[in-house]
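Apart from one protein chain that is not included, each protein chain of the complex appears where it belongs.
Moving on, here comes chain A:
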């Protein structure tokens, strides 16, 4: 069964190589990418089943080198859940992208480079999730970042280059911080294997631990877009093509959150992080959602809600109990799915309504009733309306907070509730303006709702992004979006078993000794 572990990284990488060679045959490329990602999804699901049944992490010593000398790949329940969910998302978005390529008749997009890059992004993502040592995690991050630079600047239009510059520079700085932190940790402990670090870090003086932990967390916080390091996200994501934005929004920030969970629970469990994380978590929620309220462009609005909802996850990590970690894991799964799905729906809206600005959209309910239903479900879900998974995830977090009460936790619960309502407000305004409002009302529309809205820089310049000019949807695009929305509903229907699974994963995370034992069966030397 352990043979499946390296496949998670190898399959996408081989797929990337083959699709790069076969750049002239788009159909073959599509077949290979879909096959590779399907295979990874199946492998990851099998791994999740096995790891969950035995409760023991699957450990692979790459090249047969014993840790701490060689690289280890460790798949515990948390890693397996993350890999399964991201593989499903990548597959869904890939199908959407293929559908979009068919609708465009492959004229405007340099597709030959899309598939290899996309698969390398997948490989880097999975590598970061299953890495058993910090440096391998860094390599995984760099793989997915390098691929994301290319995807974000796909086509090389002016607005994308402008957005890409911000994104690349911010990512570079965060990577260098991460690398510097690894160097310091190596200097302090003499290893980068996480299992060994978990054992050695607690022997360090507490002040050294705090410095090392802060260095790592700042690097990860930039990637996870935690306030005040979140400014770059709403500026760079919305300009990319719709499928790319969907993948970035769903997955890239969650890698940062995943890394924060690992840092907090496996490496630095002695460092008291609750109060600082609670404060940044609360600020991330509130400031993110206040930003969303001012946006007229739906893509930018969703990017701000993305930042805001990262705050919930930080809140869960901050509480730190097993219950809270379980709720966080469930929330991450919910948020990956719903955010990806919503961005895909906006991709459809963009092509049906030829704009993403709610001051210009109108009458979509009549024009595209099915897209309207998809958006409505996704919006209610993200806003946390019962019975959807967004509500269940938030209730889980609030319950976990109330179980370990402190004044600050109660403030955060309040902030979380307010954020949830404001999310609903922002999304329902999109619903009212873009879907509910008749098309003929769009000209000269005046309402207090739209007074303070801020258009995106591209819209005011009058230069639309390359995608906005393309219209028409294909069945594949709608199908992929429907599939993802159906998945968010499944998260609600099967919330009981999934929540239990998340709690079992949290049980793994809460006992770092088990992680250490599985990597060093004979005890740490």
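The rule is simple: contacts are C-beta pairs under 8 Å (C-beta built on N, C-alpha and C of every residue); 3 or more make two chains touch, one makes a residue touch a chain; residues count from 1.
The working rule: contacts and distances are computed from a predicted model.
*Asks:* What protein name does the UniProt record of the undisplayed chain give, "Yip1 domain-containing protein", "Amino acid ABC transporter ATP-binding protein, PAAT family", "NADH-quinone oxidoreductase subunit K" or "Transport permease protein"?
*Replies:* Of "Yip1 domain-containing protein", "Amino acid ABC transporter ATP-binding protein, PAAT family", "NADH-quinone oxidoreductase subunit K" or "Transport permease protein", the absent chain's UniProt record names it "NADH-quinone oxidoreductase subunit K".
*Asks:* Consider the whole complex, including the chain that is not shown, and state which of A:63, A:187 or A:205 touches that chain.
*Replies:* Of the listed residues, the one touching the omitted chain is A:187.
*Asks:* Could you tell me which of A:49, A:176, A:402 or A:417 touches the chain that is not displayed?
*Replies:* Checking the options A:49, A:176, A:402 or A:417, the one contacting the hidden chain is A:176.
*Asks:* Can you say which of A:10, A:102, A:150 or A:476 touches the chain missing from this structure?
*Replies:* For the chain that is not drawn, the touching residue is A:150.
*Asks:* Which of A:12, A:26, A:132 or A:164 sits in contact with the chain that's absent?
*Replies:* A:164
*Asks:* Touching the missing chain, which residues of chain A?
*Replies:* So the residues of chain A touching the unseen chain are 135, 139, 142, 146, 149-150, 153, 156-158, 161-162, 164-165, 168-169, 172-173, 176, 179-180, 182-184, 186-187, 190, 192.
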